[in-house]
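First up is the structure itself, then whatever we jot down about it.
Of the protein chains in this complex, one is absent; all others appear in place.
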Amino acid sequence: MINTAFKPRSEILTTTPKFLPSSATFHNFYVAFTQANFLTNLKNSVIVVGATLIIAIALAFFASAAVSRFRFRGRRTILVVIIAVQMLPGGALLIPQFLAFNQMGLLGTYIGLILAYVAAVLPFSIWVMRGFFIALPKELEEAAAVDGAGIWTTLWRILFPLVAPGVIATSVFAFIFAWNEYLTAYVFMKTQSMYTLPVWLASFNVPNQPTDYGAQMAASVLFSLPVVIFFMIIQRRLVTGMSAGAVKG
Amino acid sequence: MKKTRTLAIGAFTAVAALSLAACSSSGSGGDDKTGGASDQKTIGTVDGSGKTLTVWAMSGDYTDETLKAINDKFKADTGADVKVETQQWADIGTKLTTALATTTPPDVIDIGNTQVSTYAATGGLADLSKYKDALQQGGTWLGSLVDPSTVDGKLYAVPSFAGNRAVIYNKKTWADAGVTEAPTTYADLKSDLDKIKAKNTASDFSAFYLPGQYWYAGLSWTFDTGSKIATQQDGKWAADFSDKGVKGLDEYKAFQNAYSSKASQTLNSGGENNPDQTQLFADGKTATIIGALWDPASIVKAAGKKLTLDDLGTFALPSPSGDGMAYNFGGGEVWGVAQKSQNQDLALAWLKVATSEDIQLKLAAQPWIPNTNELAAQAATNAAPINSGFFAGASKTFSTPNATKWATVEANKVMENLFSSVASGSKSSADAAKTADDAINSTLNG
Partner (left out) sequence: MTIPTAATAAGEGAAAVTGASRQPRGPRPAASRSRNRAPWLLMSPAMLVMAILTAIPIILLVLISFTNTDQRTLFTGAYDSVGLANYTDIFTDPEFWKSLVRTIVFTAALVGGSVAIGMLLSNLMTRLGTVMRYVLTIAMIFAWAMPNVASSQVWNWLFQPGYGVVNWLLTQLHVFGDMTQTSWANNTWLGFTSIWLLVIWQAVPFIALTLYAAQSQIDPAFYEAARLDGASEWRIYRSITLPFLAPTLTLITILSIIWDFNIFNQIWLLTQGGPDDTTATLGIWTYKTAFVSFEIGVGSAIAVVTTILLMIFTGFYIRRLVRTGEDL
C-alpha cells in the first residue's frame, strides 16, 4: 500500500511486479490532500471518534466495575445479553437503528453518530474491562473501606489506575472501529460537510471515471496513519501497563 | 426474579407499541395520485425566494461548472438557492433507501437509469408523467434513458445523460497489420481482426479483448438476435435468452474464442481480481476493446507516455447478424424527485433547467451523451474525433429490464455467469441460456 502510494500510475500495474518504485513521486499525496473535503471530514472524524472514545470508556468503566465488583440481581442476565448483542450479524441493526434515530431526531448530528458508535463498542468494552476488574483482589476495596474511603474514591483512586491497561485496550478497539466505520456514517449523516474520513476515502472510487490508483493508495496511507500513530503512542503503555497490572494484581 | 420478568415484559410491550406506531406513522404524503399520462401540465414559474432546494449528485457525474450553470439559471428563474451534495457510490442503495424514507429527503436525486425501478414502484419517487412533455422540451429522449425510467407506464425519472459503449482500437497496431480504416460491417471487422491476429502472435495477445464476464459487451450479441433479457407481460417477467438469445450466444462464443485470449474467458473487464482492460490495452496486450466513454482517457493515463488520444480510434460495433450497428449498452444517469419532497414545484423548475439545451450541450462537452436523439446527433457532429464512435452508437442503445428486483439479478452475478460459461465452453449456449432464464425469472417474480 505504502509502496503504491509513491508510484507513478504507469508503474502500478506491470506484468513483472516491481517491488519498489523506480521514481518516487509525492504527486499522489498532493492529489489526495487536495481532494475535496479532506480537512472538513478529518475534523468530523476527530470529533466523532474522540467523543466516542471518551463516552464509551467512561460508561464501560462504570458498568464493568458494577458487574465485576458487586453481586446483584440480574447481573448474569446482563452478561449474557452483552454477549448475545455481539452475535448479531453486521448491518442487521442498521435499518432498525436508522428508524429509531429518525424518530428521535438524531440523524445528521454529531451526537447521533457518536451515540451509534458508543452503542456499538459498549458491549465489547464492558467485556474487556470486566476481565481486568476480575483480576484484581477484593482485599483492595476492603482495605480502602477500612481506611474510610467511599465507593467513588475507591473506584477513582484505587481501581482506575489498576485497570488502566484495560482502558487502553478498549480505546484501541474503539478507535479502530470508529475510525474505519463507513456505512453508518454515510447513512446517518445528511450533508457532505458532516461526513467522516471513510466517506472521503470512498470518493476516490468512482465507477464512471478513470480510477487514480496511486492517489487512492496515498489517501489510504493518510487515512491509516492516525491509527498507527495512536497505536504507537499507547503501545508501550499497553504492554508495560499490562505487566504492571499483573504484578500488582 | 419473577418481578423482573413481568417488568421486562411490560417494557417490551411498551416499546413494541411505540415502535410499531413509529413504523406506521412514518408514511405520509403522496396522495396526489396522477391521472393518465395524457393530461400534460406545464411547469409554471415558481417563486422560491428564501427557499433552498437540495440536490444530490453522484461523484463523477457532473462538473462543478455544469452544476453552477444549472443553479445560476434556476436562481434567476425562481429566486431559490440550491444546495448540491455530492454522494459516493459505495452503498448508495442503502443511503438512498434510508434517505427517501425520512420526512426531509433530498428534493432531487441523481440515480443510474437501471436504479429507477427500485425506487419508483415502491413509492420513493414522485410520478412525473404529467410533466413529460414540458421536460422533454421538444426532443425525443434516448430510449436507454427513458425506458428504464418508465415503470408501469408512469414516468418516475427524467433523463439526464447517457454513457454508452463503443469499440476502442489502437490505430498503430491496426495500421501495422495493414488496416487503416475502421470497419463498418461485422465481416470487415472479423477480417481486420484476422490480420491483426496473424501479425501479433504472442500467446497473451488479444486482437479484440472481450472478457467472458463482461456482460455489458456480451449483451450486444444477444440483443442482436432479438433478446431483450426479460420482458413483462401481465405483471410477470419472462426472460428470453432461451427463446431469442441462443444464436447470439453461439456467435458471441465464436467471436470471443477467436480473438480474445484464453484467460479472458472467465474474467471481467476490471474490478476486483480482474485485470483492467484499459491497462491491458495500454500495455499492448490487446489492440481492441469495447469500452465506455471515459476509457480512452483511462488508457492514455495508464500508458504513461506511450500512447496519446491521437493513437486511439473508436467506432460503433457493427451488427453481427445484419446491416448497421449492433445495440450497445447505454448506461446513464437520470433525475428523480423524492415523493416526500416539500419542494416538488421547485424541483420541477430545476429539472426544466437541467434538461434544457444549453445544459445538455455542456454535458456533451464533459463528454456525456445528451439526453435526446436530436441533441445527441447535434453533439455528435461537434464531438472530438476520439468520441465519435460513442456518439454514433448513442441512438442504438439498450438497458437492463426495469424490474424492481433487477439489482438482485446483478448481485447474484447471473449475467456474468451466463457469458463466461458460454465463452469458456463450460456450458452450451442453450444450457447457459436456460440457467440464466430460470435465475432471472425466479428472482424478478419472487
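For clarity, chains are labelled A and B in written order, and residue numbers in each chain start from 1.
Please note the rule applied: a residue touches a chain if its C-beta (ideal position, glycine included) is under 8 Å from a C-beta of that chain, and two chains touch if they have at least 3 such contacts.
What you see is a predicted model; the values in this text were computed from it and never measured.
Contacts of the undisplayed chain with visible chains (whole complex): A, B.
Within the set B:G124, B:G139, B:G218 or B:G291, the residue that contacts the chain not displayed is B:G124.
Among A:V31, A:A149 or A:I176, only A:I176 touches the chain left out of the display.
For chain B, the residues touching the chain absent from view are 12, 15-16, 19-20, 23-28, 30, 91, 93-94, 97-98, 100-101, 118-119, 122-124, 204, 261-263, 266-267, 272-275, 279-280, 285, 339-340, 405, 407-408, 411-413, 416-417, 420.
The omitted chain makes contact with chain A at the following residues, 1, 4, 13-17, 58-60, 62-63, 65-72, 75-76, 78-80, 83-97, 99-100, 104, 115-116, 118-124, 126-129, 131-132, 134-135, 137-138, 141-142, 151, 165-166, 168-170, 172-173, 176-177, 179-180, 182, 184, 198, 201-202, 204-205, 213, 216-217, 220-221, 223-224, 227-228, 231-232, 235, 238-239, 242-243, 245-246, 249.
Note that in this section only the chains that are shown with their structure count from here on.
Between chain A and chain B the centroid-to-centroid distance comes to 37 Å (mean Cα coordinates, whole Å). Partner chain B is touched in their complex by these residues of chain A: 8-10, 13-15, 36, 73-74, 94-95, 98-100, 102-103, 107, 182-183, 186-187, 190-192, 199, 202-203, 205-212. On chain B, the positions that touch chain A within their shared complex are 1, 4, 19, 22-23, 26, 59-61, 83, 85-86, 88-91, 94-95, 98-99, 101-102, 163, 275-276, 278-279, 283, 292, 294-295, 297-298, 301-305, 331.
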